[in-house]
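Comments concern the structure below.
Here we show just some of the chains, and they stay where they sit in the whole.
First chain written, first letter: the chains are A and B, and each begins at residue 1.
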Amino acid sequence: MQTGVKTVQVRDVAESTVCVHPTAVCESQNVGGGTRIWAFAHVLDGAVIGQRCNIGDHVYVEGGARIGDRVTVKNRVMVWEGVTIEDAVFIGPGVIFTNDRYPRSRGLPEAVGRYGHKGTWLVTTMVRYGASIGAGAIILAGLTIGRYASIGAGAVVTRDVPDHRVVVGNPARGSCWACICGVPLDDNLCCPRCKRRFRLRADTLAAAE
Amino acid sequence: MQTGVKTVQVRDVAESTVCVHPTAVCESQNVGGGTRIWAFAHVLDGAVIGQRCNIGDHVYVEGGARIGDRVTVKNRVMVWEGVTIEDAVFIGPGVIFTNDRYPRSRGLPEAVGRYGHKGTWLVTTMVRYGASIGAGAIILAGLTIGRYASIGAGAVVTRDVPDHRVVVGNPARGSCWACICGVPLDDNLCCPRCKRRFRLRADTLAAAE
């Protein structure tokens, strides 16, 4: 679940237990140590969840979904088949992913043929390392959310989001850039909190040397 | 639950059983055969659900709500009293219906009189045959969503939506037209996927002869 990213130990001792709340249902055999699954959550068989994640109340993780290490999945999030979330991502409360661009009921005769095999409807989504998706945001199917990108609360994301980009609104539009630590950069592309500096070249933000 | 629509058998053998997940609560006596109700869902006494529906995790269906046959109700949807959903509709994950235009707490003394009987606050909603409501969309009370209409993910619908119309945004605005199969029509009102042709007359879309 890493894409060229060195994993850093954030605690001294790796925890080996998966904690599942008594009211939650965890049917997956692929949940990493130190991960906690809270009340009324449902993790289906075939879902993959890494180590030291926090899976909130009422979350749903479908078979075929992949979640990396140290990911925070706040309450009520739904992660469908076809969605991949890299390490150290924050998924805010009530965020909705999707995996079908033109959904119809499978009980509609004119549409039922489309659901015969996944190639005709299933579209994948990727959330890259360190990104943050704000409360209640909706991510249309087929998109990539870049590393350290920050999706504003309530945004409806209809296009790919570059690394470090902050997007807000419906449809979501770029508003500014976010530091690795999450704080918006100032006009000089400097983080007012941690003082990291960045530069912009060909619409791509990178750490300044 | 049909409005002049011939029901088509989409499977050879009618299923007669209602499947209710062990963690779900189904208090209604009016759920049709072949319908499945998934984890942590709650169907209240007085709710009506047709045959072969799929009612996802964490769904809530209130007494007085009516859902037709072969309807897909994805996870976390809430269907309130006053909402009617015709056959073969797709309700995306996290969709929210409403049934009160000017809600206040019933414990607010100045508003409590309004809640004495339903005629002063309850407003009904209709979702017509074959329509599709995208993930996280919100439908204000008192509206009709037309046949085969497609509501975009995250749309906030404040006006009636005509048959086949695609609407997106907050507030939702018309963007294009959808085929019966769900795919947006091209500029010639032809479906790029299934090749059905339509024509537009007096703002109403219909199949071309």
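Keep this in mind: contacts are C-beta pairs under 8 Å (C-beta built on N, C-alpha and C of every residue); 3 or more make two chains touch, one makes a residue touch a chain.
Keep in mind it's a predicted model, so treat the numbers as computed, not measured.
Shown are 2 identical chains; the number of copies across the whole complex in this structure file is 3.
One rule holds for everything that comes next: only the chains that are shown with their structure count from here on.
Relative orientation of chain A with respect to chain B corresponds to a rotation of 120°, obtained by superposing CA atoms and rounded to a multiple of 5.
Centres computed as Cα averages put chain A at a distance of 27 Å from chain B. Residues 8, 10, 23, 39-40, 52-54, 57-58, 69-72, 75-76, 87-90, 92-94, 130, 132, 134-136, 150, 153-154, 168-170, 178, 180-184, 194 of chain B are the ones touching chain A in the complex. Those residues of chain A that touch chain B in the complex are listed here as 23, 25, 40, 42, 58, 60, 76, 78, 94, 96-98, 102-112, 114, 136, 138, 140, 156, 170-171.
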